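Supplied in structure tokens, the structure appears directly below.
Here the complex is missing a single protein chain, while all its other protein chains stay put.
Here is chain A:
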Amino acid sequence: MRHFNFVLSPLDQFEIRDLFSINANLLGNIHLSLTNIGLYLSIGLFLALSYSLLATNNNKIIPNSWSISQESIYATVHSIVINQLNPTKGQLYFPFIYALFIFILVNNLIGLVPYSFASTSHFILTFSMSFTIVLGATFLGFQKHGLKFFSLFVPSGCPLALLPLLVLIEFISYLSRNVSLGLRLAANILSGHMLLSILSGFTYNIMTSGILFFFIGLVPLAFIIAFSGLELAIAFIQAQVFIVLACSYIKDGLDLH
């Protein structure tokens, strides 16, 4: 019965802890620390850089397998940018969108490694990105169109009587983009990891209850394996969804509908 002595919460894996902190009277005694999310984001940065470095193949003309994979990611993101944004004007935002895709993908995949930490399941990270993107798109809209940017909130061909209500709805919908973009990513990753954690705890308790239950536990284990495969797919899909929506928000700022 030893395993009932402590019960781990499924949310325990998402707790942010200080791994290393400086407790000195420096710069007005500010709290300088390396947290687990900071460490895993640094690992993500290191992996993304290593991947890019491997993909250069020592600057040879003939590519290697890494280069081919990066080329296909490049082509995918490029086609998304071309289709969602403008084929000519949209090219300007391609490096940003590509970096965003790689960042989210790498952090999603790091989160899938056992005993690691899912940075993208944290709302603080995803909301930072989504608020920055929507705010940037808004600035872009004001810079390109001035006060005409507000025409984004007026649906074309709407009756005058309904206009105040529709403008209000459009405005709320525009503001909710900030939340929905970040929420979608974090909620998907968070729920996936929680699901795996809860099912694993459930299966572990079944399988450790006796030799017969060990074999019975193989059934939910198969389900967890299937969900793990799904999580792997979600890591890619959510990164793609995030950049598609970021592109569409930038397009709204650029073209106003």
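We adopt the following convention: a residue touches a chain if its C-beta (ideal position, glycine included) is under 8 Å from a C-beta of that chain, and two chains touch if they have at least 3 such contacts; residues count from 1.
By our rule, contacts and distances are computed from a predicted model.
The unshown chain of the complex is recorded in UniProt as "ATP synthase subunit 4", chosen from "DNA-directed RNA polymerase", "Cytoplasmic tRNA 2-thiolation protein 1", "Exoribonuclease phosphorolytic domain-containing protein" or "ATP synthase subunit 4". Among the residues A:Ser42, A:Ser65, A:Thr132 or A:Ser151, only A:Ser65 touches the chain that is left out of the figure. Among A:Leu11, A:Leu34, A:Leu49 or A:Val113, the one in contact with the hidden chain is A:Val113.
Touch with the chain that is not drawn comes from one residue among A:Asn36, A:Thr76, A:Ser180 or A:Ser228, which is A:Ser228. Panel shows chain A; residues 3, 8, 61-65, 68-69, 71, 112-115, 196-197, 200-205, 207, 221, 224-225, 227-229, 231-232 of it touch the chain omitted from the view.
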